[in-house]
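Every protein chain except one is present and positioned as in the full complex.
Each chain carries a letter (A and B) given by its place in the written order, and its residues are counted from 1.
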Amino acid sequence: MTPTFARAPRVRIEWLVISITLVVAIAIPFYLEKVSLYWLHVLIIAYFYAILASSWSLLAGVAGQFSFGHMAFMAIGGYTSGLLGKYFGLPPLLGIPAGTLVAGLTGLAIGVLCLRFKASYLALFTIAFSEILRILIRGEYGITRGDQGLHLEMLFGATTSKLPYYFTMLALLVFSLLFMYWLVNSRVGLFLRAIREDEEAASARGVDVVRYKLMAFVITSMIAGLAGGFFAHYIGILTPNTFVLPQMGLVIAMAIIGGVESLVAAAIGGIIIQVSLEVLRDFDAWRLVIFGALLVITLRFARNGLIAPLLERLFGLGPRAEKRKKESDSHGV
Amino acid sequence: MEFEISNLKKHFGGIQALNGVSLSFSGHQIIGLIGPNGSGKSTLVNTIGGIHEPDSGTITFNGKRIDHLKPNQVMQHGVGRTFQVTRAFRRMTVMENLLVPALALYPEKGRKTWEARGREVLDFLTMDHLRDDYARSLSGGQQKLLELGQLMMTDTQLLLLDEPFAGVHPKLMESIFEYIKVLYGQGKAFLIISHDMNSIFTLSHRLVVLNYGDIIADGDPQVVKYDEKVIQAYLGEEVEDA
Partner (left out) sequence: MQYFLSLCATGLVMGVIYALMALGLTLIFSILKVVNFAHGEFYMLGGYASYFLLSTFTGLHPLLAVFISGLIVGAIGLVFELIFLRPIHKGQIERPSEYAVLVTVGLSLFLMNLSLAIAGPIPRRPASFLAGTVQLGTVNISAERLIAGVCSLILLGLLLLIINKTWIGKALRAVSQDKDAASIVGINPLAINTIAFAVGAGLAAIAGALLAPIFSVTPDIGATPSIRSYIIIVLGGMGSIPGSILGAILIGLVESLGTGYFPDPTRALNYKMVYGLVIFAIVLLFRPRGLFGRKET
């Protein structure tokens, strides 16, 4: 039995690390603004990928739905806002919510269509969906400007400073993580995991599988759409290349290497990989070779990811069960 | 409690798995369901449980039709089932396994209330010390108990047990016996599929025998035991060879 006093210091460490991280995250842009705008931009993009990786891990790692459509939802968020802005003059502050909504509705539709699909078929169908959408956007360049790129209004208008974008993306990351974390720890998370473990058994135990599966699709596609909308109004231009399948593969790699069942680990995986890609710029294509290899090796030898176990050990997050069992085993109980 | 299956039919491809099965009871009983392999026992339980939709016929429980419902809706009506090969949620803790049906059916009661109830159930099953362990680290027998526990969390009235004794340590089997008797004493009804003849004869108030989708016998276990049709069904071609 773990004596209760042993718990208190652990909780303090958790809050300490989180506080320090937040303070650094809030302070660093001011420093970078003076020293290197490039790295400030890298961090913004890193947060963007962190949002995508963690929301995908909610759908795939927690709910067990390994969808390849995530980047498509991201693009829907961006393109909806961009097209509404271009043809109806809708300002970004309205366009981004609109994009989020459309992404959510599409997520609902895809979720409904995929209800009966198991692993391979879900992957294949969502790949087909993503590709059809990408081909359409690319082909109808009369409307979308295709490969040339759709121009979008900057969210913060004439401001040249990257600071508001940085803080907005950081806020999006923090709030989406908080929201998803709350969800996972609520009964919804319980049901999603039950569905992941065994859909039929979950239903036999009273879980409305359809409702919660669709909920997972809608919530995660909305988060992706929101991130996409904001991303588009930061970069200022959107092309169909933002969601070619290798991009989806990269997000998957981030989530898995981080730890696909842990939202925070997946987010950290996203940040670390994106920053590493920039740090290793000189290695060109070899960067992705490394991450491709890392993905495959992680899957084979470290299924829970590389970052999630670290988080568990440092903060005692995650199931105590295996640890307790090991303890009781070693004490010969 | 009122339960009635009326002329239930179900086919798969060319096979008629249930060929007009009728079964009913009032009050509460422990019904044993036996029959040779492939006779339709699991199909019957799966159909009552909502995994299969019957081709025709009705299933009524306490005045409400429960055929053509999804498994989670069947559970809401108070009918729960266990699986022949246990399907507890492996990478969730024992307590979480219990919380799933509880929170799914009665979310308004809140997690704390249900956790307390969960500990009661686990105490009853002498598994409280396992509550924070992953279900996958439990032994086969313990997993069967866990499934039983899941049904005990909410007010499941009719429990369909699919091979609850299969592959279980004899001592644990005795425990499961006792648990079933206690739950029966609390007013619950059971439909138990088992190949373990001893257990079935000891426990059941009533024995139903299925063969090729038909009920060929239904009544007092001691009488059914000696029913020629039942013996024939089990021995099959062996009798002819002799």
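Operating definition for what follows: a residue touches a chain if its C-beta (ideal position, glycine included) is under 8 Å from a C-beta of that chain, and two chains touch if they have at least 3 such contacts.
Predicted model only: the values in this text are computed from it and were never measured.
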In the complete assembly, which of A:I96, A:L238 or A:I252 touches the absent chain? A:I252
Out of A:E131, A:E200 or A:E278, only one touches the absent chain, namely A:E131
Checked against the full complex, the residue among A:F117, A:F167, A:Y181 or A:F315 that touches the missing chain is A:F117
Against the chain that's been left off, what residues of chain A make contact? List them. 64, 66, 113, 117-121, 123-125, 127-129, 131-132, 135-136, 138-139, 141, 244-246, 249-250, 252-253, 256, 284-289, 291-293, 295-296, 299-300, 303
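In the analysis below, only the chains that are shown with their structure count from here on.
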How about chain A: which of its residues touch chain B in the complex? 187, 190-191, 193-194, 197-198, 200-209, 319-322, 324-325
If you look only at chain B, which of its residues touch chain A in the complex? 49-51, 70-72, 75-76, 80-81, 83, 87-93, 96, 99-101, 103-105, 107, 111, 132-134, 137, 150, 154
